[in-house]
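Rest of the complex left out; these chains stay put.
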Amino acid sequence: MNSTWGRKYRLSVFGESHGKGVGVVIDGLPAGFAVDFDAVSAELSRRAPGRDETSTPRRESDRFEVFSGIMDGKTTGAPLMAMTRNADTRSGDYTPGIPRPGHADLVAMLKYRNFNDFRGGGHFSGRLTAAIVFAGAIAKQILASRHGVAIISRAASIHGETDPERQRAAVLEARARGDSVGGVIECIVTGVPVGWGEPIFHSAESELAAMMFSIPAVKGVEFGDGFGFADKYGSEVSDGLGIDANGNVMHLANHNGGINGGITNGETVVFRVAVKPTPTISIPQKTVNLNTNEAIVHSFSGRHDPCIVPRALPVVECAAAIALMECGG
Amino acid sequence: MNSTWGRKYRLSVFGESHGKGVGVVIDGLPAGFAVDFDAVSAELSRRAPGRDETSTPRRESDRFEVFSGIMDGKTTGAPLMAMTRNADTRSGDYTPGIPRPGHADLVAMLKYRNFNDFRGGGHFSGRLTAAIVFAGAIAKQILASRHGVAIISRAASIHGETDPERQRAAVLEARARGDSVGGVIECIVTGVPVGWGEPIFHSAESELAAMMFSIPAVKGVEFGDGFGFADKYGSEVSDGLGIDANGNVMHLANHNGGINGGITNGETVVFRVAVKPTPTISIPQKTVNLNTNEAIVHSFSGRHDPCIVPRALPVVECAAAIALMECGG
Amino acid sequence: MNSTWGRKYRLSVFGESHGKGVGVVIDGLPAGFAVDFDAVSAELSRRAPGRDETSTPRRESDRFEVFSGIMDGKTTGAPLMAMTRNADTRSGDYTPGIPRPGHADLVAMLKYRNFNDFRGGGHFSGRLTAAIVFAGAIAKQILASRHGVAIISRAASIHGETDPERQRAAVLEARARGDSVGGVIECIVTGVPVGWGEPIFHSAESELAAMMFSIPAVKGVEFGDGFGFADKYGSEVSDGLGIDANGNVMHLANHNGGINGGITNGETVVFRVAVKPTPTISIPQKTVNLNTNEAIVHSFSGRHDPCIVPRALPVVECAAAIALMECGG
């Protein structure tokens, strides 16, 4: 397995859904940065389950203990390890030998020859995104402090609905039926300096996309007009250039989402990610019992989100912050 | 700059559009593999310009000289360097100081403080994809030989058209008007064993997406149902499991495009990339003359493709092969 | 800072001498390996201080808690995080503002602008080698189990003495005077298969040396005859080849310490490391008081080893195991 990432802002995440907990080592931090741990906790709270009726009732503390790398509230430059211990784990919710369709259960068993921790998905669980949020929340602060970068996101659509009230209704309706719904998250990054990212392999788009596809349930990523470009003429989507009042070059449009040739151009970075409906639903699904090698129809009764878009918003933002640290942060 | 890639199948690409040429060092090759260089040339020919009236009339030889790493037609295990020298370069086509909207011209100048080779985009040029095709064509052969992996692609749409004849007409129509069109490429990979890719950071989707976004003009990537998931119920897109005639577990659907939890599940890997219309068009665009700091309207007259989808097909396939070498090839 | 290592057996170490503790994430473990944690503890005990009168009286528990990556005593394939909490820390032993000559105190302050954790050396402390021993002890087991590799070491000399009794006497004599002594550790690795390591950059010697120089106080590394080669004729140090009783090629000598051209040749790998005398001694040394910017003469009274060679033996062995995992393990 390879749960390490980054050349500059290096992460090593660890832990399991139903083990002792999850955590992360962040290596490559500057020394002397005053981390706002309340702000980190606020990001973790946005991700935490059990906040309202649209999310899973599992309650996780998501309170991270900082073990190293901080003295007097400031980074020392040494690796920062932080971890959270699991509190509310009901392993009984998971039936070993009955893989959940659309989940990693089956591939994990095959790849790791049944030695993987299957309880709640183990290291494959969405619970690991708490570690990404922790590391990304600090990255966000560094980016804001050093460069004035701000990262926000919103549910562009849930089950096709763009209005927040209708989105909520769609989630509750799905929940009531034991079903789930997908959606699209739009992420907006302002203040990114010109010149972040590299042509070819380490383009800003490559770095951001690699991090987005590290988030469970993300199945698509597009920048600027994205797939909308496919039906357009070049003349319709030209990000023409002009001179602003101060005599500086400015873009007259932003179809490219702030990135040209893999490198940020000073405009707002805009991208969207497609989030699939949670595959764990209580509506019966066709699956197999690997203990008996029989095809069965099974209703998965664990506590799960009918739509992970709301909880995924901070994950997308924090993952974007991690990617941007790599690009130039 | 960082034009190196890979932990297992390591690439270092170099060269410029209007310099001496382009090339690549491939490090990490197995020893004793008989490379079919005719097949490599065939891939390069698919990418080469000037083949018909839908592509740029620039003629590149795209004939690569193999400099090292091969003896008696077989890999020695040592790094394979191959390069092609530029033949038909008309630098006069490019006007320094007038950045092409939608291209890397402006960001390259700012990032590299005007020291970058601006001629034809220099190292940012689509010409560099020849190096990716060379390296990926060998990767394709290794994947096919070792694992039976086959990678094909098609123009799923060009300017909204799905029929090849209408696609061609759309390109010619755009060309006639000095305009360009975008499209969507679908890539299909069969034979990928179960278990390639890692959960979290090095997911098969992360690896493939990072390579796809290394291709100029790619602005979106989706796997399986991709953005189509966003409007669906979980119950509609369940990749149910069953038992096949041989008693093996099988998937009853493939909405996830052959990847679960970041790891290949043995089904066909399916993804699509959005390709934007070529930004260099002869229809006048708003830009700036950096020599005079004036806003101008300029018609870019260089030889360019009205649609790069056809030539991008082998690039997408070969880039996918490179990504799959990293995942498990 | 960069406290991560490895492309295959990836480590991320964290912690401080006088903070909460130290630990390590090991990423890249095979799944299903039954770790012998008693053997790991035994290695840690060999390194632990306070065992006898030749070492520092500081008592560390060095009992590691395994937090993730293990289920039912076997590796799951997911990252293994383990940590130990500091017990006996007397920060008062350390005087901030008075750098210990020969230590990292001064450079750490300058590099990290006084934000580093100075207590007991913080992340620069020899205490961090406990994390290396933990990770290396598991590597040792994997190497033994998979390949039959065995790694042992001995104090080749301490203050010039080769006899163990005289070595002990030399340490006690130095201790009595508040002084310290250096030595040479010889490490012997049997069972390494032919072909580990790479020519040029990732030679077996490069990998082993990089790990050895990660151990505080190591100031020299040599393989086989090492510096002894310098005075010899080529004809004197020829590792001639012959045919053994089974018809296999054999080496008739091992001046090269089991490595040719950066690659293991099947013979015993032999290397030696030079260990400097502990720089913290109670004999007064010239140093500076940075609070007053005055030159002073200071006696450092902390609890320190008069000779770290005995405790460094398991560190050298475990560090060697980590390096060998990278080479081919």
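Letters A, B and C mark the chains as written, and numbering starts fresh at 1 in each.
FYI, contacts are C-beta pairs under 8 Å (C-beta built on N, C-alpha and C of every residue); 3 or more make two chains touch, one makes a residue touch a chain.
Treat the numbers as computed from the prediction; the structure is a model and nothing was measured.
In this structure file the full complex is assembled from 4 copies of one chain, 3 of which are shown.
One rule holds for everything that comes next: only the chains that are shown with their structure count from here on.
Farthest chain from chain C, judged by C-alpha centroids: B. Centre to centre, using the average C-alpha position, chain A and chain C are separated by 38 Å. Separating the CA-averaged centres of chain A and chain B is a span of 26 Å. The distance from the centre of chain B to the centre of chain C, with each centre set as the mean of the Cα atoms, comes to 46 Å.
For chain B, the set of residues that touch two or more other chains is empty. Those residues of chain B that touch chain A in the complex are listed here as 1-5, 11, 13, 99, 101-104, 106-108, 110-111, 121, 123-124, 128, 132, 157-160, 174, 179-184, 194-195, 198-203, 205-207, 209-214, 216, 218-243, 247, 249, 252, 255-257, 260-265, 274-281, 283, 285-288, 290, 293-295. Residues 1-4, 10, 12-16, 19-23, 25, 27-29, 31-32, 67-69, 71, 74-81, 83, 111-113, 115-117, 122-123 of chain C are the ones touching chain A in the complex.
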